[in-house]
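Excluded from the complex is one protein chain; the other protein chains are retained at their positions.
Going in written order, the chains are labelled A, B and C, and every chain counts its residues from 1.
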Amino acid sequence: MDAKEIIARRVAQEIAPGSLVNLGIGLPSLVASFVPVERGVFFQAENGVIGLGARPPEGMEDPDLTDAGGGFVTAVPGAASIDSVMSFGLIRGGHLDVTVLGGLQVDARGLLANWMVPGHMVPGMGGAMDLVAGARRVIVAMQHTARGKPKIVARCTLPLTALRPVSLIVTELAVIRPEADGLHLLECGPGVTPEAVQAATEAPLILSGGIREMTL
Amino acid sequence: MDAKEIIARRVAQEIAPGSLVNLGIGLPSLVASFVPVERGVFFQAENGVIGLGARPPEGMEDPDLTDAGGGFVTAVPGAASIDSVMSFGLIRGGHLDVTVLGGLQVDARGLLANWMVPGHMVPGMGGAMDLVAGARRVIVAMQHTARGKPKIVARCTLPLTALRPVSLIVTELAVIRPEADGLHLLECGPGVTPEAVQAATEAPLILSGGIREMTL
Amino acid sequence: MKTAITAAQAAALVPDGAVVLIGGFMAVGSPHRLIDALVARGARDLTIIANDTAMPGKGIGKLITARAARRVIASHIGLNPETQAQMIAGALEVELVPQGTLVERIRAAGVGLGGVLTPTGVGTLVAEGKQVLTLEGRDYLLEMPLKADVALIAAHEADYLGNLNYSLTAHNFNPVMALAATTTIAEPGQIVPVGVIPPDAVKTPGVLVDHILERPH
Partner (left out) sequence: MKTAITAAQAAALVPDGAVVLIGGFMAVGSPHRLIDALVARGARDLTIIANDTAMPGKGIGKLITARAARRVIASHIGLNPETQAQMIAGALEVELVPQGTLVERIRAAGVGLGGVLTPTGVGTLVAEGKQVLTLEGRDYLLEMPLKADVALIAAHEADYLGNLNYSLTAHNFNPVMALAATTTIAEPGQIVPVGVIPPDAVKTPGVLVDHILERPH
């Protein structure tokens, strides 16, 4: 199982039955594959549908039915088309149960930076700032390090996405919950020790006992 | 021709082809009868339809299709259902070409009072304040006097509906346009002299010449 | 999949003292069976947020007659003399709000905005005690969001997932109210299988609906 699959499988466990979930493009979008259909979860694509389904069969693609990345998708039975006003009304209004987003950095306060690297990459924030401001739970799904450098840092050096701390950080090495007193290490990846997680993490981790290994 | 018909017929002349028009309940609602169908005017009922039509044939009433007064109506071909968000979005956003409203008082500044008589009648403003704030043209359609007392006064003693002056006042005696320097008398009712209009009006009228008799 | 509940069960979800959004416009598009159930339960001290209080014996008027409300926030009470009488007697507090402001205040609560900046009401009694912001040369009143404990809404059809559509002038305040309460209860005219309401026809996504009133017997 590679790092991405570990992350996606573990995040999928956080998705409660019947909830409304937004998955960011890239790694977060993999989560959908590991949420059983019978859990009755509705995926929102912020570009305009509640009830996003998998890729359509070859030849059945509809140019008017895509996800936020522009890829062809299907709509599940009971799906609803929504315009951007409704889509972000739902997001900012607290109607979205969970958003799963990628991250460039998360810091000891639980604050996320995921929309720009000044001077290098200025893609724009898209819906990220609204998602972090408005979703009931914000889960960051990202690899633990980038080019060997920790992404969980003492304090974000990149521009913040929001002043609101995220709810949970899931990487291939760990599940971490930001709280008022810092980052709590809850689970380690398969075969990973708490010490190894801390070694790959710039921010200090709080090891309050009962640290489990992820069950995937 | 009674006073109400004079007013309704004269107001109808103000409705340009293809415009979107909101008629208040009571006297203003009579205007629709005098706007020829071929003028392509769309009437909005603020409770939820663009393309309001006449009363339906007996037995064809739909409890889900009424005007703002709760009376059964029809919808013309090409009508659109709108919810209250869209309805008042159109009104406040300047998309309504004309609103025709009743009035309790209009004063020398052109300001309208039409929603309450303190201590006597507190029905609420309904949509009136939004209509006066947002419609491109506001036409007041009312009888010139109430129980022999002028309704066009020096200064409103009743609570104002808005700080925005109305565009035109149409009564059975006169057509009056409020401007920065006061109320301009444009037309007199059938067989009515400017002196008679002034006698029935508390606010001073400006008679700038070229006063015509209404053609109905 | 949602579970349909009875009118009595729905009424039990609206505790005395609750703030309740109720859809409808002069009793058109109101959740009539839910209203009847609230009256039957003997609900008390409600704060009712609605466009109007209809007429005695119709729609929200029944709740006024039953003295179920302590406070009403509405744009129009002119066709219900009982509302006026209770207000004058001091038994009912009434806050009158311009209709366009009322709908935007409910929307602001539903979509997570901090308030509404509207030109409506500037310089009138409505402006008393409110902050005025001058933006690009024009004055706007700052009006606050209106959030509720429960929304009682009427719809034309619901599917098993709670997706709703509405008919003609029975839309009115129902779609926006579905966004602005902790618990939303929908009273559909019919309940249809999933897929009968196609995606483009859904006006209230089922994720906003907590409970569906069972079909009429």
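Note that a contact is a pair of C-beta atoms (placed from the backbone, for glycine too) under 8 Å apart; a residue touches a chain by one contact, two chains touch by 3 or more.
Note that the coordinates shown come from a computational prediction; the quantities given were computed from them, not determined experimentally.
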Report summary line: Going by the whole complex, the chain not shown touches A, B, C
Requested in this report: Give the residue, chosen from B:70, B:103 or B:134, that touches the chain omitted from the document.
Outcome: B:134
**Report entry** Contacting the left-out chain in the complete assembly, out of C:116, C:148, C:185 or C:212
**Finding:** C:116
Query raised in the report: Among the options C:124, C:167, C:184 or C:204, which residue touches the chain absent from this view?
Result: C:167
Report task. Would you indicate which residue among B:20, B:35 or B:169 is in contact with the undisplayed chain? Result -> B:20
Requested in this report: Using the definition of touch stated at the top, determine which of B:40, B:63, B:118 or B:204 touches the missing chain.
Outcome: B:40
Requested in this report: Could I get the residues of subunit C that touch the absent chain, sorted low to high?
Outcome: 104, 108, 112-119, 133, 135-136, 138, 140, 142, 144, 156, 165-168, 199-201
Query raised in the report: Which residues does subunit A use to touch the chain missing from this display?
Result: 45-49, 62-70, 75, 81-85, 88, 91-92, 121-130, 133-134, 159-163
Query raised in the report: Residue-wise, where is subunit B in contact with the chain that is not depicted?
Result: 20, 40, 42, 49-51, 75, 77-82, 86, 88-95, 133-134
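One rule holds in what follows: only the chains that are shown with their structure count from here on.
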Report task. Please identify which chain has its centre, taken as the mean of its CA atoms, farthest from the centre of subunit B. Result -> A
Requested in this report: Let me have the rounded angstrom distance from the C-alpha centre of subunit B over to the C-alpha centre of subunit C, please.
Outcome: 29
Requested in this report: With chain centres taken as the means of their Cα atoms, state the distance from subunit A to subunit B in Å.
Outcome: 55
Report summary line: Shared-interface residues of subunit C (touching two or more other chains) are 107
Report task. Mind pulling the residue numbers of subunit B that touch at least two other chains? Result -> none
